[in-house]
Structure formats: C-alpha cells, structure tokens
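Here the structure comes first, spelled out in structure tokens, and everything after it is commentary.
The complex appears here minus one protein chain, its other protein chains still in place.
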Amino acid sequence: MNNVIEIKMGGLEIIDDETKELKTFVGSCVAICLFDLVSKVAGMAHIMLPKKSDGTKFTGKNDIGKYADEALSYMVNDMIQKGADPKRIKAKMAGGATIFAHESETSIFNVGSRNIAFLKQILKENNIPLVSEDTGENFGRWVRFNLHSGKMTVTSNLKKFEKTI
Amino acid sequence: MSTSNDLQKLNSVLDSFIVQKTIPSLRSILEEPITHHLRNTQEIPLINLDLIISNLEEMNIMSAVYIKCVGDIHMGVLLYLPEEESKTLAAKLLGKPISSELAGIATSSISEIGNILTASLINAISIDMGYKICSSVPGYAVEFFRTLLEAVVSDFGNEFDTLVVSNVELHGVNSGIGIHILLIQDPSEVKKLVI
Partner (left out) sequence: MSTTSTVKVLIVDDASFMRVVLKDILVSHGLVSQIYEAGDGIAAVEAYKQFKPDIVTMDVNMPKADGIQALKAIMQFNPRAKIIMVTSVEQKHIVQDAIKSGARDYVIKPFDRSNVAMVMSKVIRSK
C-alpha cells in the first residue's frame, strides 16, 4: 500500500521512495511537481503566489512552497542532493483555477492564472520541460503524484471527474 | 503570534461592528429579525487551515461571494451559504421563483448581498475608527468550501504563515436563511482594530 504524503497550503515535500505518493488540494493555487523517474526522486509544492516580493529568504518552517521562485529553487537543489540529475528533471502541474469571478467577467481575481504564467516562465528559464498540465478553469482539484509510475492524477469533486496526466 | 487577549478583544470589536451595521442591513434586506453568532476569533497556521472546515461545509456545495478590502485595514471577506439555500434567498430578493432565465440576476443578487453586508462592516470600522478602506467588487463562485477557502487565502496574499480568522453566522428568524461570513486578516493588523 502506498504511503500518501499530504502537502498543505504553501508546503513542499521531496520524496525518494517510490512507494510514496504526494498529494495536495488546489483551487487557485498551483500544484507543481518535479520528478526524475530514473533516480526516483520527486518533489511537489503547493504554490500560492508567484514571487517573493521583498527578496528575503523563506523562514524554512512550513511555507517553503508558498512562492513559486523560492519553491522551485529549493526543490531542484534538494532533489539533486537526493540523487536527481538536473538534465532529467521534468515537471507536471495542476490548479491555478479562477474560482471567483465578477459578473462583468473582468478578470479581477486572477491570482491563479498569474501563478501558472510565472511558473511556466521559471520552468522555461531553468530548461525544465513541462510534460503535462491540468490548469485553469473554475474548480478545485485534488492532485496526486505517483513516483513509481510518474503519473499525476487530478480529481474534481464538483465536476465529478478523475483524469491522469 | 497574537495574544489570546488581543484575539478576544478583536472578537468583541468585530461583534460590535456587526451589531451596529451588518445586522440592521440584513434585517432591512430580508425584512425580518436577524440573529447572529460570532465564533471565536483565532489565529491559525496556514498548514492547519483545513481544520476549520466543518463536516457541513465539506459535504455541501456553497454559493459564495468574496470581497477583498485594502487600505488602512487589509481584510478578506467570504460570505457563503449552501447553494440550495442561496436559491431560496435569491427568490426572496427577486420576489419570484428562480428560472433558468433568471439565473444571472439571481447570482447577481447574491453578489450584491455580499457587497452590501461587507460594506456595512467596513462602514462601521471606518466611521468608528476613522480608517479609509477600499473594497473590491464582489467575486462570485459555486464550489465546495475547501476550494473557496483556498482561493480566498491565496488571493489575500498574506506575508505570514498564520492568519487571523473570524466566523460569523447570521440567521433570518422567520425564513431560516443562514449566511456565514468568514473574515480573514493578517496577524500584524490585529492591533489596528483593538487600540
């Protein structure tokens, strides 16, 4: 039976045990998963915001995954320490929904789409290929990543679907 | 971290503002007496936020309105009620049953309730304490509470890894309509309201 590690808001976990799964819930936040299936190392972060505005380091407590720029940097470094090859690291992401909308449809509550755009930019800058994604729209998602298969499973309770990406 | 004394004082202050302005607003809208209950104001680490989700909230799809307030006070306001109840509320506001043709206006009516009740609280804070606060236009959603909470906290964008959370319940005595209001603030802002 797989051990499931749940990542809370702003959290981040790295695993190098393929019997483990990473899981989180995202609405407008983004679940970003980096993985090296050869070395069997993976990380998942629950990203809340694009960029740490003031340049100070994270506190190293419970919110390492909060800001996209810090989270990705931490994940790559920690994965390499655990044996991942930076040239083999790939990404999958889910979430970044626009949950709230004004009736005029002016995009006001757009932190989700900003998170997605910024993450894609950082991945590109770091030459990390984005293999697949299930992002945007207007509903929350449970996201699970299985290190053994490399599959990301996305579930919506509202829309009543489950898909694998 | 805020002291429990500060949180208790904040609870009292918010309660007085709700009684002063929010209850009369809702009473005027629903044309019936209103009862209210402000649960304890607490400071919660982000990683424990899902502990505030009750079973009722986990199981039911909610109609929700979110408004972000910035300026001298930074506050997130989430107003929500079960989707089925929101249809009853919308029908009462429109004075007729909700058909598919009226779906847009019905949604708008719920958003406007959120707008008015949020403004009532902000007005009370501003008039009493002199603060200048700017509210966003209302955002509307229909989703499980877990999704709504996550989206609100994400949009609120606090710097710290804890949040101060207050949960208010308002009930129409005759109609039985119940509206929940979740107020979220940065711990650094607590002292502004308990001076």
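Chains: A and B, in written order; residue numbering restarts at 1 for each.
Assume contacts are C-beta pairs under 8 Å (C-beta built on N, C-alpha and C of every residue); 3 or more make two chains touch, one makes a residue touch a chain.
Predicted model only: the values in this text are computed from it and were never measured.
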Partners of the unshown chain among those that are drawn: A, B
Which residue of A:T19, A:T106 or A:S149 touches the chain not shown here: A:T106
Touch with the omitted chain, as defined above, among B:A64, B:L93 or B:A151: B:L93
Sole residue of B:S2, B:T41, B:S109 or B:N167 that reaches the chain not shown, by the stated touch rule: B:S109
Contact footprint on chain A, counting only the chain that is left out: 102-104, 106, 108
Footprint left on chain B by the chain that the document does not show: 25, 28-29, 93-94, 104-105, 108-109, 111-112, 115-116, 118-120, 122-123, 126-127, 132-133, 135-138
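Here, only the chains that are shown with their structure count from here on.
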Centre-to-centre distance between chain B and chain A (centres being mean Cα positions), rounded to whole Å: 29
Residue ranges of chain A touching chain B (in the complex, touch as defined): 8-11, 25-29, 48-49, 59, 61-63, 66, 97, 99-104, 106, 108-109, 111-112, 138-140, 157-158
Touch list for chain B against partner chain A, complex: 45-50, 61, 64, 66, 104, 107-108, 111, 136-144, 146-148, 150-151, 153-155, 157, 161
